[in-house]
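Structure incoming, see below.
All protein chains but one are shown in place.
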Amino acid sequence: MHEASLMRNLMKQVDEVAQNENARRVVAVSVWLGALSHMTEEHFGEHFRQAAAGTMAEGARLEVFLSDDPAHANAQDVLLESIEVEI
Amino acid sequence: MAKTKKPRLAVWKFASCDGCQLSLLDCEDELLAVADAIDIAYFMEATRGRISGRYDLSLVEGSITTAHDAERIREVRRRSGFLITIGACATAGGIQALRNFADVREYTSIVYARPDYISTLATSTAIADHVRVDFELRGCPINKRQLIEVASAYLAGRKPVTPAHSTCIECKLAGNVCVMVAHGTPCLGPVTHAGCGAICPAYDRGCYGCYGPMETPNAPSLSGWLARLGMEERAIGRVYSTFNTNAEPFREERERHGS
Partner (left out) sequence: MARKTIKVDYLARVEGEGAFKVVIRDGVVQSAELSIFEPPRFFEAFMRGRAFSEAPDITARICGICPVAYQMSSVHAMEAALGVKVDGPLRELRRLLYCGEWIESHTLHVYMLHAPDFLGYAGAIDMARDHGEVVRRGLDLKKAGNEIVNLLGGREIHPINVKVGGFYRTPTKRELTPLAERLKVARDIARDTVRFVSGFEFPDRERDYVCVALRHPDEYPFNEGHVISNRGLDIPVADYDKHFEEVHVERSTALQSQHHGVGSYLVGPLSRYNLNFDRLTPLAQEAAREAGLGETCNNPYKSIIVRSVEVLYACDEALRIIDNYVEPDRPTVDIEPRAGVGHGATEAPRGLLYHRYRLEEDGAIAEARIVPPTSQNQPSIEEDLRTYVGGWLDLDDEALQHRCEQTVRNYDPCISCATHFLRLERIEETSGVSGGRIVVGIGNPDRGDDGVGRLVARKLVGAMPADVEVVEHDGEAASLLDRIEGVHAAYLIDACVSGAPSGTVHRIDIHAEELPDLQFGLSTHGFGLAEAMALGNALGQLPERCVIFAIEAGTVETGAMLSPAVMDAVETVVAAVREEVMQDA
């Protein structure tokens, strides 16, 4: 729910980490989607591309892993696993 | 023996007063029985639990007045098997739809000292203007008996019985004296959607149309009667301009009387 809001939050985190590393740009972003997070990969991808435009993560490769375990503790959540930067 | 899963119910709120949601909690005698038959999975007013996922039945209260909410209702639709709108705000945009006919910037500056802090749409619109709706339950507020009827119908897999004829029929069934004929009291009953049980005439008051227009009302004819009873033009426009002001038959009639 509130995909735009979640995405903003995620991008803020990506940006912060990249800044901390003094990165020039973000090459890849790796995300884990919970089974009950009601996101599909395409859906997430669309939102990500929109939110990344104009930031250091613009054009970054998006790697999404969609979990199929509804019993997982984070089944409802979206987890930013890692980012790859160019420094 | 396999256990059938209870249908999951969610109750969502948009721009509204909460009254229609409260109707569910006002079914004091039925509430626990309902909770036995349906898994009330997401109901902010009644529980602090927050569960996400898919819902078999979603009840939506409130109108769409912000870009954020326009996005949110699409998300609700995606996650809902069956979506039912409850109350005049959700079915017709509510009384806040009066903003649709005014300059919302002016409204904002009347109420808020810093209008630039407020981000809102210029209109208040019904849920059905944004997503597909499976059933609409009218009323301001809805009638809790009708809400139980809708929930029962859903569980039984049949269509809910919520007649769209005029309030006059309910009045007759209740054995009320017609306030307009007997006392010359202006009454919107002849054009108003049934559902409330004709409360106002039972209290010596004319109906003020809070259930919105019935199916194919003859508003121009009623307006003629209201004028004959001594109502002046501006007042006639106003009576159609309340909680269902944006419902088409009422909006048209309002405009005909300069409101």
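All chains are identified by letter, namely A and B, in their written order; residue positions are counted from 1 within each chain.
Throughout what follows, a contact is a pair of C-beta atoms (placed from the backbone, for glycine too) under 8 Å apart; a residue touches a chain by one contact, two chains touch by 3 or more.
Since we're looking at a predicted model, the values are computed, not measured.
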Check the options B:A10, B:C187, B:C210 or B:A247 and report the residue that touches the missing chain. B:C210
Write the list of chain B residues that the hidden chain touches. 13-23, 25-26, 28-29, 31-32, 35, 40, 43-50, 65-66, 68-69, 94-96, 98-99, 102, 104, 106-108, 110-114, 117-118, 120, 124, 140-141, 196, 199-200, 202-205, 208, 210, 235, 238, 242-243
When the complex is taken as a whole, what residues of chain A touch the one chain not shown? 1-2, 5-10, 13, 17, 21, 23-24, 27-28, 74, 77-87
